[in-house]
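With one protein chain removed, the remaining protein chains of the complex are shown where they sit.
Residue numbering begins at 1 within each chain, and the chains themselves are lettered A, B and C in the order written.
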Amino acid sequence: MYTNEYVDAKDPSHPANLICELCRLFYDKDWVTGTGGGISIRDTEGENPNLVYIAPSGIQKEKLQPWEMFVVELPGTKILNTPNNCPKELTKSYKYKPSACTPLFLSCYNMRDAGACIHTHSQNAVMATLLWEESIEFKINNIEQIKAIPKLEYNKTTQKVEKIGNLENYDTLVLPIIDNVPHEEDLVDDLENAILKYPGATAVLVRRHGIYVWGENIWKAKVYNEALDYLLELAVKMKLAGIPTVKNN
Amino acid sequence: MYTNEYVDAKDPSHPANLICELCRLFYDKDWVTGTGGGISIRDTEGENPNLVYIAPSGIQKEKLQPWEMFVVELPGTKILNTPNNCPKELTKSYKYKPSACTPLFLSCYNMRDAGACIHTHSQNAVMATLLWEESIEFKINNIEQIKAIPKLEYNKTTQKVEKIGNLENYDTLVLPIIDNVPHEEDLVDDLENAILKYPGATAVLVRRHGIYVWGENIWKAKVYNEALDYLLELAVKMKLAGIPTVKNN
Amino acid sequence: MYTNEYVDAKDPSHPANLICELCRLFYDKDWVTGTGGGISIRDTEGENPNLVYIAPSGIQKEKLQPWEMFVVELPGTKILNTPNNCPKELTKSYKYKPSACTPLFLSCYNMRDAGACIHTHSQNAVMATLLWEESIEFKINNIEQIKAIPKLEYNKTTQKVEKIGNLENYDTLVLPIIDNVPHEEDLVDDLENAILKYPGATAVLVRRHGIYVWGENIWKAKVYNEALDYLLELAVKMKLAGIPTVKNN
Partner (left out) sequence: MYTNEYVDAKDPSHPANLICELCRLFYDKDWVTGTGGGISIRDTEGENPNLVYIAPSGIQKEKLQPWEMFVVELPGTKILNTPNNCPKELTKSYKYKPSACTPLFLSCYNMRDAGACIHTHSQNAVMATLLWEESIEFKINNIEQIKAIPKLEYNKTTQKVEKIGNLENYDTLVLPIIDNVPHEEDLVDDLENAILKYPGATAVLVRRHGIYVWGENIWKAKVYNEALDYLLELAVKMKLAGIPTVKNN
């Protein structure tokens, strides 16, 4: 199997391999069908924790191979490695392009010191933004699964948003909803404004599009994404059944 | 693979291995996503039938390993073994905490002589508690699948609740619904009251949270949980379609 | 692996093995969860085509083993082989009981010369019988999938119901619905009456219970069951959306 300085296909916990493993899982959950969505992991355990691995644009997510990742070094946007450097026998002369999500993933890394960032086209996320079409926030409280979501707070001393625990089930989870735009890279300003305005949020919904979720590392990001999708699915059912998602305690 | 006095990873029917196998199954059924839910098994076939194996807190259920279980000896709450005793290479220095479900599982073991206890965040369970928000009981009758649920009765001689067969399809299945509280361990009083008040129940619903199901052994508990989830799913569909779940015979 | 006169676990196309394979598939489709449902196959390719293999009562369908089948010889009801004959190490001294579906399966074999019979607790089947609660027939037409269902006709010469092709998509598929009773074996009279009254039907719905489907052999029965479940699922969606399932051509 092909390896180079950035691609070590032998270690299953290498970011490039984890992206492949999780894309297969997310495909089975219908979150990244039809080349939608994407995953990016920062090599927080590696020699250079500023290396970020990102799946390429327009590829079937469930068929990704470790050598197909783009590698970027934070905080910049310079691409250190592209799958186009791989032997032609491997790429079949396909010209890989970086994901349009790249600048959005980088915002999450730079503004929140994230270790991984997940983007899905989950129908639960899209339906929630449609059922609350006039709202710029998604809110839910008093559901046990909320406890899986981190409690974040801006620390004036470190000037960083930090995790201080997890939400309680009676806390109100609030996710900002930003409107979709024609070109995914143009979402950057709105995403960054939402990240700034909602220091407590570990995810941003994009109306008629999907969700961006990040976490301290890939496993945390995966758990947050699963718990949020559970809550979005439940919220859609509640809304359609006439049950308010926010209840006064 | 790591083994110690409490962990024998080689026998697939060992409680620690069964918990791992079933957590993967339950993950696929979306009952324990996002670290939600849990399973506990009492080693009824082993040398000491009072040993109880419990998955730890806040862990991805589908990735559980046999050595990650906490072991408690009934009727007390003393922890005999924790995954924190395992070599650091294995735990990656992660500090495991016992599941917040632990006291609830122990109530089921001590009050009902259960052999296994399952806790899920099933959306069917949560939706049922929301659609019957004013009710403290979930009821359904005249559905064939009810026959998979045990018929339980208090035996004055043995002073125990005993299984005397299975429900008939025309029997009314009644599950108590208790309200959720901020901290899972504080559910104990309400759970125990429900267990006392409903000797015929092999499960308790927790509103806006999920379900606790127990049985004589893990396979019975699994079957009861599956049959109850089937009935809860059907009941939610019936309610939304305007069909009463209880019908006079 | 254990073998005897009736159990040849080495041939994957042996009825006992096919039942196990299909039970795992049906479990994944939520048709036989919680020990519900069952499959029976007649050994039409074997030396004695009157041997019928039937899964036992109250067993987890996805865990069935080939040696666990009861064997009956048509047209009688005499049990030729039971899993209770197997070594105690294998059965763990469990006392197997024949499925309560046994007499119903035998009716399908004797009255229709079926090669296999499937019984599921499919929620689509149950919901259809609830949404058409006042009706004794389920009807649908003008859906392409109807073409997978056989066209059956009573042949006065042979005095048998025979397959004369497949339904057209504009034909109206009619399935009788019989009411459930407390004990599954007491369904026999109603099932037999429905089979007599509906010579064109290859399945019977049981209200608040599920469906019985049969076919010339196990693969036909499987295909009919899949196609019928597709049509029942679609019909439930149509009914809930206010779209009639029967349309005048």
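Basically, a residue touches a chain if its C-beta (ideal position, glycine included) is under 8 Å from a C-beta of that chain, and two chains touch if they have at least 3 such contacts.
This is a predicted model, so every value here is computed, not measured.
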item	value
Shown chains touched by the chain that is not drawn here	A, C
Sole residue of A:C23, A:I41, A:I149 or A:V206 that reaches the chain not shown, by the stated touch rule	A:V206
Which residue of A:P12, A:G34, A:G76 or A:G165 touches the chain not shown here	A:G34
For chain C, residues in touch with the removed chain	142-145, 148, 168-170, 219, 222-224, 226-227, 229-230, 233-234, 237-238, 241, 243
Absent-chain interface as seen on chain A, which is shown	30, 33-36, 60, 121, 123, 126-127, 130-131, 133, 180, 182, 184, 206, 208-210, 240
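By our rule, only the chains that are shown with their structure count from here on.
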item	value
Homomeric contact chain B-chain C: same or different residue positions, threshold half	different
Innermost chain, taking as reference the mean of every protein Cα atom displayed	B
Whole-Å gap separating chain B and chain C, where each centre is the average of the chain's CA atoms	32
Intercentroid distance (Cα basis), chain C paired with chain A, Å	46
Per-residue multi-chain contacts in chain B, two or more chains	none
